[in-house]
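A protein chain is absent from this complex, but the other protein chains hold their places.
Letters A, B and C mark the chains in the order given here, with residues in each chain numbered from 1 onward.
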Amino acid sequence: MKIKIYTTGGTIDKVYFDRKSDYQVGDPQAHGVLARANVVLEYEVESIIRKDSLDFTDEDRELIRKRIESSPSERIVITHGTDTMIRTAKVLEGISGKTIVMTGSMYPAQFRDSDAVFNIGCAVTAAQILEPGVYIAMNGRIFNPRNARKNVELNIFEEIE
Amino acid sequence: MKIKIYTTGGTIDKVYFDRKSDYQVGDPQAHGVLARANVVLEYEVESIIRKDSLDFTDEDRELIRKRIESSPSERIVITHGTDTMIRTAKVLEGISGKTIVMTGSMYPAQFRDSDAVFNIGCAVTAAQILEPGVYIAMNGRIFNPRNARKNVELNIFEEIE
Amino acid sequence: MKIKIYTTGGTIDKVYFDRKSDYQVGDPQAHGVLARANVVLEYEVESIIRKDSLDFTDEDRELIRKRIESSPSERIVITHGTDTMIRTAKVLEGISGKTIVMTGSMYPAQFRDSDAVFNIGCAVTAAQILEPGVYIAMNGRIFNPRNARKNVELNIFEEIE
Partner (left out) sequence: MKIKIYTTGGTIDKVYFDRKSDYQVGDPQAHGVLARANVVLEYEVESIIRKDSLDFTDEDRELIRKRIESSPSERIVITHGTDTMIRTAKVLEGISGKTIVMTGSMYPAQFRDSDAVFNIGCAVTAAQILEPGVYIAMNGRIFNPRNARKNVELNIFEEIE
């Protein structure tokens, strides 16, 4: 079972550029995370977009959908900024025959105490097990994007009751 | 959905005691891993045994089985040394109505590049999704203990073909 | 011998605020670094300013000078943004009887691979050994601020030849 990991930027891939004294979206971190975890999965990492997800346009989301639709893989993880992850998830609904798990992180993967490694572990596992559909793997849980939101105050994902 | 995490020692919980210039099984690391990952799961961590799994006796495995059988939770993660994880998994077979996912790590959780955080992410996710049964979550995959082994040379878990 | 550590912000203290998808100068990191290094020094950490050093005004530098001049300690470390560290160092020249060592980091202390821990080790050591004067401890070396510059291209401090 081969897993395809598409990266689209977001906090998880943010690095620090001292010359600009700023964070910017850098190289995808997923490959390094999986290599350090010593996984024996067959997987490929492919970058679609490198942006803060607050800056995503409708065209960006269409591009992501097209790339997923035409992907040869049925087991897909997408790393994505958390601010509009749910919005993109809804654009991906209705793609048949594919298990699509979106994840990201609240802190850049390069931080000592980032949630990125844990979240990618969750997403890769969910992608292997779950039925076709679109899911959010954040904060240790698997959410249906129709019933989830990012609670910006608490900096967590939660179910809409 | 509440998850119960039972710890039994193993490499994942090994710390370094300089006075003895030696490692020893220390406090369970699972709680710290989950706290840093900022999970919103309901979970409890409980220590059953603190040993290198090579030193487990039949009584130790019986104790683990009894504790799991009498656990009020149906979603269970067990952290365990990798060397005899599969043997303990087989002792746990046949407990009905519980999803039991075993995990551990090849490097202590306190290492910079440990696989512990990733593996606990995988195990916690699998425990929430899978049907009742006993599973091994290692190296990014979910194994049936009947068809898996630890490849000591490569330091990975793999399917028996 | 007591060491006083004054913090003024800069990259070393930058944290990541996901809600703004932005970094900001946060709590001083020096105390955590020294605690994890298990130092047996007598030291105190005191925050003077929390800014990116590119935003420092002449008034900010005068404030720093006044605080150092009136400091009861003769062994002083200042953590500071790297972009204008040398400019502040020159403002501090001529304070008699005090060994003043400035340091900072190219990557925030909260990063996995930050230079912050190493640099604070260098600065604290230099502050204990060197004669009164103003020094820069960066990139493993001790610079005289009159003969040093930040090479922005290479992201290192170097001697002016």
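Rule of thumb we're sticking to: contacts are C-beta pairs under 8 Å (C-beta built on N, C-alpha and C of every residue); 3 or more make two chains touch, one makes a residue touch a chain.
Because the structure is predicted, anything quoted here is derived from the model rather than measured.
J.: Of the chains that are displayed, which are in contact with the missing one across the whole complex?
T.: So, taking every chain into account, the missing one touches B, C.
J.: Using the touch definition up top, pick the residue from C:I12, C:L34, C:I49 or C:L92 that touches the left-out chain.
T.: Answering carefully, the residue with contact to the hidden chain is C:L34.
J.: Among C:H31, C:R87 or C:R141, which one is in touch with the chain left out?
T.: C:R141
J.: Can you list, in ascending order, the chain C residues touching the missing chain?
T.: Answer for chain C: residues 33-34, 36-41, 106, 113, 115, 117-122, 124-126, 128-130, 137, 139-142, 155-158 touch the chain left out.
J.: Could I get the residues of chain B that touch the absent chain, sorted low to high?
T.: Interface with the chain not displayed, on the chain B side: 11, 14, 16, 18-19, 21-23, 52, 54, 81-83, 106-108, 110-113, 152, 155.
Just so we're on the same page, only the chains that are shown with their structure count from here on.
J.: May I ask you to list the chain groups that still touch, directly or through other chains, once chain A is left out?
T.: So the groups, chain A excluded, read B | C.
J.: I'd like to verify one number: the distance from the centre of chain B to the centre of chain C, where each centre is the average of its C-alpha atoms, in whole angstrom.
T.: Going by mean C-alpha positions, chain B sits 44 Å from chain C.
J.: Can you pull out the residues of chain B that are in contact with at least two other chains?
T.: Expected reply: no residues.
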